[in-house]
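Report on one structure; see the data block that follows.
All protein chains of the complex are present and in place, except for one that has been dropped.
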């Protein structure tokens, strides 16, 4: 109850996603000159935030990291690794963005599958996948006083998550088996995100003239 | 279980409230030059945020928009309508403020009734009504990097919600029937809010000299 039985490979992939998001949180904290504990907090919240909000909304208890405290240890280890690494070397930003794209892909599809298992409607499955993928980064940005990146950067981020989760549902309805559909969904998330990074694919900005201001 | 059986008219009114709050979120996003997906996210969060926090606090599952995915479709439709509208015309700010006042009135009283049905104490009923009415706007402001409007604008906003929910409880204790009390509560929320808009009724500012700074 409250747990997802996933093959060892998927579990490993999830822990990898956690580590990558924790590192991105730690680096964001470093830019804000936080103390090292603040850095650890931001790293952990970035890594577990999306899954936590998903579990609260779906009433899945115990929440993932309460059921599996090793999630916290992975996030902590990644944060301390970052702390040590940046003393000696410049963080490789491209490598991180690529890893982050993989983390987004893994989290989005695992979130979608969890919502699907809970019997949610199609649109809810897409929303839960997206929440799992992006909320950690939103909390990271709110806590460090930034407008959330996914709202402002015009780099395909939440869009990639939405597209991947929607494709996952579509392919299943077309008769593809669940694992293949998930793999296809993950690929499209990662591919869209990498295209945004390398070819500067952007979303159009929405704005308007507001004479009343 | 977890659902409120409300007459068709009330359900329609709730959907109207959702649409109005989604539009206000979309317009706030436009002021921040977000991309159109960010705009859709802010619009949706503004529309469903209050009810979601209420449901989590009261342990009502499934959460309203998970049980009724049409809530999400209404919010999305309102966001895209706004996106299209502002390409051609200036948004009518007065019309929006009036609609927003009606949305606040509807959400506050529906939230209060839901808490009442869950057997909550009087003060909790008032707090849940107010949370349902105002939290969507608070999340909209936090996500777009603003100090929440209800905390700073001195326009009677949360005050109107609190007054309406309190009147609803009071009238029932005086013997009025539930529907009439709810109607009276909604009227006072809308009336106070409209008075704030048209006659610039304001709340006193709380501040003090802080020599230590």
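As written, the chains take the letters A and B, and residue 1 is the first residue of each chain.
Just so we're on the same page, a contact is a pair of C-beta atoms (placed from the backbone, for glycine too) under 8 Å apart; a residue touches a chain by one contact, two chains touch by 3 or more.
Please read these numbers as outputs of a predicted model, since none were measured by experiment.
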item: Option from A:144, A:172 or A:187 whose C-beta touches the chain left out; value: A:144
item: Selected from A:23, A:39, A:78 or A:161 as touching the chain missing from the view; value: A:39
item: Touch criterion as defined above, residue of B:158, B:171 or B:190 at the omitted chain; value: B:158
item: Touch with the omitted chain, as defined above, among A:16, A:72, A:176 or A:195; value: A:72
item: Hidden partner chain, residues of chain A it touches; value: 26-27, 29-39, 41-42, 52, 56, 61-63, 65-66, 69, 72-73, 83, 86-87, 90-91, 93, 142-145
item: Contact set of chain B toward the excluded chain (per top definition); value: 56-59, 120-121, 123-124, 127, 138, 142, 145-148, 150-154, 158-159, 162, 202-213
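Methods note: only the chains that are shown with their structure count from here on.
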item: Chain A and chain B: spacing of chain centres that average the CA atoms, whole Å; value: 29
